[in-house]
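Quick notes on the structure that follows.
Only one protein chain is missing; all other protein chains are in place.
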Amino acid sequence: MIKIVFFAALREQLGCSELSLDPTNILTINQLKQALIEHQPQWQTFIENNALLSAINHDMVDGEHLIKSGDEIAFFPPVTGG
Amino acid sequence: MIKIVFFAALREQLGCSELSLDPTNILTINQLKQALIEHQPQWQTFIENNALLSAINHDMVDGEHLIKSGDEIAFFPPVTGG
Amino acid sequence: MKNEVSIQQADFSLADEVALLERDNEIDGAVVTFIGRVRNKNEGLTVTALTLEHYPGMTEKLLEKIITTAKERWNIGRVKVIHRIGRLEIGEQIVFVGITSQHRQDAFAANEFIMDYLKVKAPFWKKELTENGEKWLAAKSSDSKKAEQWS
Partner (left out) sequence: MKNEVSIQQADFSLADEVALLERDNEIDGAVVTFIGRVRNKNEGLTVTALTLEHYPGMTEKLLEKIITTAKERWNIGRVKVIHRIGRLEIGEQIVFVGITSQHRQDAFAANEFIMDYLKVKAPFWKKELTENGEKWLAAKSSDSKKAEQWS
């Protein structure tokens, strides 16, 4: 299984802060995004937002990055702290 | 009369923090330095120190600057605050 | 690296933090601090409060990385970064960066560097409560450009 977490505006748009998925047939971040949209079609606009950032196990990654079972994947908007 | 003040290492070298002079025949800072050396020949080395700074009425000035009666003239080493 | 980063809801005391940076530290003559506070206006709107969300775990890791980079780049002594989360009212402290150094130039540069990278890298998000309702802040391209100047 993989754990997926969402933050800030994205968390509110999806109405979801965390979910778990079986990563079978999901190789990359981009494929995970497609799986999420199939899972919840109303998420499409928000998940396909080009500004969205992704991290695996607390490291920023791009869409081609490989996913393995046990990973924690995060999606979030550009950061605005400080 | 003009008031002349000395600070820091220069004050200690001269053994003097303040003196008053009649500025007759003293037109510039450089001429004032010569008058001080005539007044106290043992001051020569310290007064002729090229690093010495001078101010008239709290504004930094160079050796050619004109002096007038009532001025406060200061001589001091490069500053080291902060 | 121990205790150099703190993510907390509670307020902090500038005096206490600086005292810790200075304690038993007789070699560093320069101390530079930055404090970011909630201001009452942003992009023309009156702000009444902020809510700060973060990604626990990733935030600390990123801030520690930024501090490590700052230490490699400048000759600095002690470092402390505090970032608050949760609801904050106007005028409240949000973020603190404190640096000691033997050289004031290094303390200034490292402090500004840490703030610039924190702004664009650390996973915090601000939601403003304004006169027009709640609003997630948009990231500013000027912040990205400022951070790029260090590379």
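Lettered A, B and C in written order, each chain numbered from 1.
Throughout what follows, a residue touches a chain if its C-beta (ideal position, glycine included) is under 8 Å from a C-beta of that chain, and two chains touch if they have at least 3 such contacts.
Since we're looking at a predicted model, the values are computed, not measured.
Within the full complex, the chain left out of the display contacts the shown chains B, C.
Among C:Val5, C:Val81 or C:Met115, the one in contact with the hidden chain is C:Met115. From the options C:Leu14, C:Leu45 or C:Ala138, the residue with contact to the chain not on display is C:Leu14. Contact with the chain not shown here comes from a single listed residue; of C:Val32, C:Ala70, C:Val120 or C:Leu137, that residue is C:Val32.
Mapped onto subunit B, the footprint of the missing chain covers residues 5, 7-9, 12, 51, 55, 58, 74, 76-82.
By the touch criterion stated above, the residues of subunit C touching the omitted chain are 13-15, 18, 22, 26-41, 90-91, 102, 104-105, 107-108, 111-112, 115, 146.
Here, only the chains that are shown with their structure count from here on.
Per-pair counts of C-beta contacts peak for the chains A-C. Taking the mean of the C-alpha atoms as each chain's centre, subunit B and subunit C sit 49 Å apart. Subunit A and subunit C have Cα centroids separated by 27 Å. Per-chain Cα centroids separate subunit A from subunit B by 74 Å. In subunit B, no residue touches two or more other chains. Looking at subunit C, one finds that none of its residues touch two or more other chains.
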